[in-house]
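What you see is the complex with one protein chain gone and the rest in place.
A and B are the chain letters, set down in written order, and residue numbers restart from 1 in every chain.
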Amino acid sequence: MRNSSKLSRVLIYIGLIFWMFINLFPVYWMFTFSLKNNAEIFGDNVIGLPKHWLWSNYTSALGTGNMPKYFLNSAIVATATIIITLAVALMATFALTRLIWKRRKTLNKFFMLGLTIPIHASIVPVYVTLSKLNMLNTYWALIIPYSAFSLAMAILVCTGFMNEIPRELDESACIDGCSVWGIFLRIIVPLMKPAVATVGIYTFLQCWNELMFANIFISESALRTLPVGVQALSGQYTTNWGPIGAALVLATFPTLLLYIFLSRKIQESFMAGAIKG
Amino acid sequence: MKKILCILLAVCLVFGLAACGKKGDGKTHLKLWCIATESDANRPAYLDAIADYEAAHPDVKIDMEAYENESYKTKIKAAMMGGSSEDLPDIFFTWSGAFLGDFVDAGKVQLLDSYYGPYADAIPEVMLANTTYNGGHYGVPTTFNIVAMYANMDMLKEVGWDHVPETYEDLIACCDALVAAGKIPFGCAGKETWCVTEYLEPIIIKTIGYEALGKIFKGEATWNDPDIAKAVSTFQDMINKGYFDPAGIALGNDEVKANFLAGKTAFYQNGSWNTGEVDDASFKSAVALFPVMNSSRSSYDQTIGGPSDALAVCASSKNLDLASDAAIFLGKEICHYNYLNAVGLPAWIPDYDTSSLPALMVDIADIVAKCEGMVLFGDTAMSADPANTYLSYVAQVYGCEIDGEGFVAGLTKDLG
Partner (left out) sequence: MGVPPPLKEWENRIMNKLYSRKIHIIVFLLPALILFCGVLIAPIGASGYFSLFDWNGLGEKTFLGFANYRELFTSDEIGFLKALGNSLLLAVFSVFLQLPLALGLALTLGKKIKGERLFLSVYFMPVLISTVVIGQLWLKIYNPDYGILNVFLRSIGLEKWTRIWLGTKQTALGAVFVPTLWQYVGYHMLLLYAGVKSVPPELREAAMLDGASDRQVNRYIVLPYIKPIIRISVIFAVTGSLKSFDLIYVLTNGGPLHATEVPSTLMINMLFLRNRYGMGSTIAVMLIILCFGFALLISAIFREED
């Protein structure tokens, strides 16, 4: 009995470590080949650490295109999307969970439609609308569609959190003469802080990766986002892997570094979404 | 967490406002969209031509935006479908033939006839044929290209050849010798089907002749021609004999070209825009056409090619006259620099010194001078839907999913 449980424990660890290896190896490989020349990548030294640390790859990746700018653009778009999604979702959730009216269950279901709609299905009509509103080629061209597509998930998460705030709080505020806005802004919103982080993470995952909208709605190279920039750069260095690796690393490491520092917080917020949603 | 968000929000606002700022340099700005990205061989010509134009017109500024080839197709079509004049460029790069034709039919492109007046003698009418619709000129050719077969003469010499094989029998013998010596004759990028047409179309034209193929591409004749099936079988025989690098099917054109330039394959058949790069390679290079397959219908001096790249002007441009004049000026100059950089043949008659051209470019110019007939690339000549149907059959040929009969039967059924 004892032996077998020890054995199974060892097996479990082997499995866990193996899966960890599978997750880490591609990132390790990306990092090392970003510092090698083609000769090393293609034969001499495929998986080892680079023999000559070729930082010049990073200079080329930074020189063609504009990775820091793309990164900043992505960060701006993601931040604004998160803020707008959050504001709109909090208001809608307040109406859906607190305010009293007949069809709120139906409307909630209607919003949940958004969880299943594929983002690409709306590409041309959205393009036409944005064009009419004169918003193409601005950050708004991405922020607005991304917010709309993140809304369903945000409402789902916020509903879970908001239902847990006791109604007695509303009541006592109401007796104290608070208006609806007062209750919303002074009582509900401050108590929704945990939801902010959770919605933020889900929204980030939704909009950080998006390629198609970003490619079509933005034509000025100064406004390009990271996925478009990485895709373009890889097209330019098809056969010289070092700079591609450098570009991939530049696109990835800031997020990963942030993740390493905030991993506990990020995971907890993400998990809160699972429970509350 | 809150602090980070606040900082990011502030940054966001600052940049949001900065993006709204007007360009206040008092110049008229013309937007130019093209595919001359930093890795594109056409880029220097674009930059030089723009510099020339701006020098001649100090009050005009050309804002060039370059996109990667495939995403550009998506982009320009989305802009044409839904964009207002704000979102469309003034001047845009386009492929001639049906690609531009769809935009012309929809009334999105400016007719350039009245602006061509001063240039009447600078460009032969035949070079404008692919951008002429209902008798009107809508495009400005920026270059002119044919499909050429480049050869690594150092590699051929190792197996006993001192010239590029000019008959099919010689080509086979040469390829067999290469294979026997453990070398790969050809590389062809399967990931980009247009690269496969660069092999298949020359074989077809050398089997059925340019007149017949031209009619088929234009939809005036049927695909149902047993000789096309034969041409396809020839191509597939070459694949099955191991003349093509098997890894090619998963690679893009840039990677296949790099293999040729690095001496991994002996031949590379592609557009003549590669001439400069091949000329710079470390080995001795030569250029030729694919040999004749059926001398009763075709001849050596026929090839696939034509002026397929052009500039056009959006009808929605706010500065129509200026943009139209600029487009013609730029087209002519891009063509000029492209020729001197050995990335394209001159669609416009050269009015400059060409004595410094690389030898390989001179050879191609000679081939063109001797040419008795040419057909534009199939996917450019056909309109979008049939062109993609055609490309999907071509891809199946390269993957040996269908044989010659299947190719002909399928295209006859789908395209007539």
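The criterion applied here is as follows: contacts are C-beta pairs under 8 Å (C-beta built on N, C-alpha and C of every residue); 3 or more make two chains touch, one makes a residue touch a chain.
Source: prediction; values computed, not measured.
Counting the whole complex, the residues of chain A in touch with the unshown chain are 12, 15-16, 19-20, 22-24, 26-27, 29-30, 33, 41-43, 46-47, 87-89, 91-92, 94-96, 98-101, 107, 111, 113-126, 129, 144-145, 147-149, 151-152, 155, 168, 170-171, 174-175, 179-180, 184, 205, 208-212, 226-227, 230-231, 234, 241, 244-245, 248, 251-252, 255-256, 259-260, 263-264, 266-267, 270-275, 277.
Mapped onto chain B, the footprint of the missing chain covers residues 70, 73-74, 77-78, 80-81, 102-103, 105-106, 108, 190-191, 246-247, 249-251, 383-385, 388-389, 392, 395-396, 399, 401, 414.
As a convention for this text, only the chains that are shown with their structure count from here on.
Taken together, the chain A residues at the contact with chain B in this complex read 64-65, 72, 75-76, 79-80, 83, 123-124, 127-128, 131-132, 134, 136-139, 197, 215-216, 219-221, 223, 228, 231-232, 235-239, 265. Interface of chain B with chain A (complex): residues 1, 5, 8-9, 11-12, 15-16, 19-20, 33, 37-39, 65-68, 71, 74-75, 78-79, 81-84, 86-87, 252, 254-255, 258.
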